[in-house]
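Note that one protein chain of the assembly has been removed; the remaining protein chains are unaltered in position.
Lettered A and B in written order, each chain numbered from 1.
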Amino acid sequence: MVELVLDGTLYTEEVIFRVCYWFTNRCYVFVERRGPQEILVRLSRRDGAVALPVIAGEFANELVNQRVRDGVARETRHVRELLVAQAFAEATLNQSSNASPPEG
Amino acid sequence: MGRIATSVSTPHDERRDHVLLIGRRLVGEAVDTAGYAGFLSPDAEDCFGDPPPSPGVYGVGRLDYLNDGDVVLLLPSGNVNVLYRRSSPHNTILATERCNSLCLMCSQPPRPDDDSYRVDEILRLVELIDPLCEEIGLSGGEPTLVGDRFLTIIRKFRDLLPLTRLHVLTNGRLFKDADFAKALGDIRHPALMLGIPLYSDIDYHHDYVVQAKGAFDETVAGLYNLARHGVQIEIRVVLHAQTYRRLPELAEYLYWNFPFVAHVALMGMEMFGLVHRNLAVLWIDPVDYQDELERATLALAARGVPVSIYNHQSCTLPRSLWPFGCKSISDWKNVYLDTCRDCGVRESCGGFFQSATKKHSRAIRPLTERPVESPAGP
Partner (left out) sequence: MEFHEPAYYKPQWVGYRLLPFRLMDFDGKKLVVNEVGQHLLIDQEVLDQLVAHRLAPQHPVYEDLKAQHFLTDSDSAVPIQLLATKYRTKKSFLADFTGLHIFVVTLRCDHSCHYCQVSRVSTDRSKYDMSQATAERALDLTFRSPARHLKIEFQGGEPLLNFDLLRFVVEGASDRAARDSREVQFVVATNLAFLTDEILAFLRDNSVLISTSLDGPAPVHNANRPRPGNDSYEITISGIQRAREALGHDRVAAIMTTTRRSLENPEAIVDEYVTQGFDRIFLRPISPYGFALRTRHKTGYELDAFLTFYKRALGHIIELNRGGTFLVEDYAAILLTKILTPFPTGYVDLQSPAGAGIGVAVYSYDGDVYVSDEARMLAEMGDRSFRLGNVHENTYEQLFGGQQLRSLVADSVIESLPGCADCAVQTYCGCDPLENYVTQGSTLGHRPTSQFHYRNFEIIKHLLRLYHGPDESVRDVFWSWVTNRPVSQFTPAML
């Protein structure tokens, strides 16, 4: 069993849970709120050969990655919605796609 | 204006389209000169009577390069402009000398005067060009600056010369107006290709080369609109110090964003026009950009985009690129240097522009290999 105490000012619940999700195949994951800015994640080995300290290290790195993902997603959400809307709006005007592969 | 006729047997109802080219050999014969649009003779005297028929230009000296079917314009000044040469595969028509860009390497420096008379000439010229003409170029300046009359020209080509491939050189900027692009697409010319330059995948690099702020955005918007309306596009890139660095990245940019382009032309720079003024920022020996050129060309080829390299001599290209090189210099501009005399690949090499005698690659040297046969084919 390995315990990680996470700072709620650095990682939102959403970020934490998205990371936890990816470890549910290798570990049993227990999540507990300790305080207004503190979340505890417990990982216990489920099966497989990977040692818990390694898993904990991967978890910590994924938290960082996920936080970056979250930041980028939030920052670009509006643009993303815009471009998808524009893509489908113009689809009706341009049914015959001009972009066809060089070979059939 | 009229087609050259070298014999006097032109039917009367066609004479208004013809300029009779006459010479001393016809002296003494009675010649019916009625109905011709004009007359042309190398000789000053003995030209069908006294006074010689009009409008005519006489005593111009040698005219043996003119043949039946060529189209000439006789000017009051006595000048004779050859507008179209039937035997040449490379005829280009100038739509206007005005331009909305000012490329650093422009080979046809723009002039701001109103030269809309050219459009009238072109519309008349289209009536005189041989309908079996395979290809005609339309260039400038920037041809689309003549506005709706540009569409009129294209329509006339469609109607009178439907078998002729029409290659229009344009910066594409005015096609940012989707209606203009649609109007062009709606003409449905059967063999229209727009040759549009794009010099970088980065807006400010392109804008610098064409010396116009916002040009990149306008051209890209134009490419997009033209594609939507079914107009065939060729991308042209002039290779020099300001365009070679991101050439492989440009290839990738074209593939991802404009995968529909019919052809990419990578062109050696001609020592002409404004190039001399900007030589310091433009000149790079072609052998020094071989790596970028090779990567860009092979990348496009792998992706199935037709690509050609123009205006490069075989000795300045890596061997892998020889099959992409074309004999693209207009026949009347093409020369070779003395050092080329013993070269084994002269036949397939593109040769030089006349202007290259002033400045050219340090790598020009005869190659002792025999010309390459077709590589292992399909």
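Heads up, the rule we're going with is that contacts are C-beta pairs under 8 Å (C-beta built on N, C-alpha and C of every residue); 3 or more make two chains touch, one makes a residue touch a chain.
Remember, it's a predicted structure, so these values are computed and weren't measured experimentally.
For the options B:Pro190, B:Gly304 or B:Pro318, the residue in contact with the chain missing from this view is B:Gly304.
When the omitted chain is restored, the residue from B:Tyr224, B:Phe272 or B:Tyr336 that touches it is B:Tyr224.
Screening B:His189, B:Arg246 or B:His360 against the full complex identifies B:Arg246 as the residue touching the chain left out.
Take subunit A: the residues that touch the chain left off the picture are 18, 21-26, 61, 65-66, 68-73, 75-77, 79-80, 82-84, 86-88, 90-91, 94-95, 97, 99-104. Touch with the hidden chain on the side of subunit B covers residues 102, 104, 109, 201-205, 207-208, 211, 213, 217, 220-221, 224, 246, 249, 252-253, 255-257, 259, 274, 277-278, 298, 301-304, 320, 322-324, 348, 371-378.
Simple rule for what comes next: only the chains that are shown with their structure count from here on.
Averaged C-alpha coordinates give centres for subunit A and subunit B that are 55 Å from one another.
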